[in-house]
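The structure under discussion is supplied below as C-alpha cells; questions concerning it will follow.
Coming up: subunit A.
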Amino acid sequence: MTGREAVLARIRAALVDRPQATEAARTYQTAGELDATSVLARFVERVRDYGAAVVVTDDPRAAAGDALTREGARRVGIAADLDAALRPDGPTLVEDVGLSARALDELDGALTTCAAACAETGTFALDGCAGQGRRALSLVPDLHVCIVRADRIVETIPELVALLEPSAREGRPIVLVSGPSATSDIELNRVEGVHGPRRLVVVVACSAV
Partner candidate 1 sequence: MSQAARDARPKSFSRAAPAALANAQLRANIRHATRSIRAKRAGVVAEVPDWEELRSAAAAIKDEALGRLDEVLLELEAAVQAAGGRVHWARDGAEANKIVTGLVRAEGAREVVKVKSLTTDEIRLNEALEQAGIRPVETDLAELIVQLAGERPSHLLVPAIHKNRTEIRDLFRVRLGLPTLTDDPAELAEAARLHLREAFLRAPVAISGANFAAADTGTVCVVESEGNGRMCTTLPEVLITVMGIEKAIPRFRDLEVFLQLLPRSSTGERMNPYTSLWSGVREGDGPRAFHLVLLDAGRTRVLADPVGRPALRCIRCSACINVCPVYRQTGGHAYHSPYAGPIGAILSPQLAGETGAVASLPFASSLCGACYDVCPVLIDIPSILVHERGKVVARKRSGLEGRSMKLLGRAFATRIGYERAQRLGRTLQRPLVKDGWITRFPPGPLAAWGQSRDLKAMPPQTFREWWESRDRA
Partner candidate 2 sequence: MIDRVALFVTCLADTLSPEVGTATVTLLERLGVEVVFPPEQTCCGQMHANSGYPGEATALARRFVDVFAPYDAIVTPSGSCAAQVREHVSGLLDGDDEGVPQKTFELSQFLTGVLAVEDVGSGFEGTVTYHPTCHSLRLLHVGDAPLRLLRAVPGLDLVELPDAEECCGFGGTFAVKNADVSSAMLDEKIAAVLGSGAESVCACDSSCLMHIGGGLHRRGSGVRAIHLAEILAS
C-alpha cells in the first residue's frame, strides 16, 4: 500500500461518523462601505502606519523618479513590460531579463506596478502581470517603489481576494505586501527590516482630472 492509499484509507475510516461537510453561509462582511475618497485615505494612512513612505500623485512617473532619487537609487530593476509612460528619467533602468539573484542583489532598488490593493490593511498585491515582473525582482533589491493605481484599491480583504482569484486560477504566483519586512522575534518588539526590501515607497496614482 502506498503512503497515499494508506492516508486516504485512514481518513475515510476516521470519518465514519459522517460529519457535516457542506459550505456554510457567509455572514461576515464581504464588501466595503466607504466611498472612494475615504478608501484612498484609509489606504494611505494604513501604509504609513507600517513605516512605508506614501505619495499620492497624478504623475506617477515623476513621483517614482523623485522617490528613487531621494532614496539614492541609481540602478533600478524593472520588468521588461513596464509601460514606457511609467519609466522615469534619472536612474538607470535595468530590465530584469534573466538576471541572476546576485545581479538583482547588486541593484539599488526595484520599480514595479501592482495588481490591486486593500485599504483596510494597507496591502498591495503582486501577481506578475504587466509591469510587475517576477517575484524575485520586488524581493531582492533593498528598496521597492510600487505604483498603485487608486482605482485598483478596494476597501476590504474579501474584495482583494476576489480580485486576485482569476490570477490564482491561472496559476500565477501572488505576493501580498503590507509594509517593509519586520520581525517580532526579539522580545516581541516589532523591528523593521530583515530580509525583504527594508525600504518601501508606495506611489498612489490617481487619474488626472
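The rule is simple: a contact is a pair of C-beta atoms (placed from the backbone, for glycine too) under 8 Å apart; a residue touches a chain by one contact, two chains touch by 3 or more; residues count from 1.
Candidate selection criterion: all candidates are chains of the complex that A comes from, given by their letters.
Everything numeric in this text was worked out from a predicted model, so none of it was measured.
Pick the one that touches subunit A in this complex: which of 1 or 2 is it?
Answer for subunit A: candidate 1.
Which stretch or stretches of subunit A touch candidate 1 in the complex?
These residues of subunit A touch candidate 1: 2-4, 6-8, 10-17, 19-24, 26-30, 46, 49-50, 101-102, 105, 118, 120-123, 128, 134-136, 139-140, 157-158, 160-162, 165, 168-169, 171-197.
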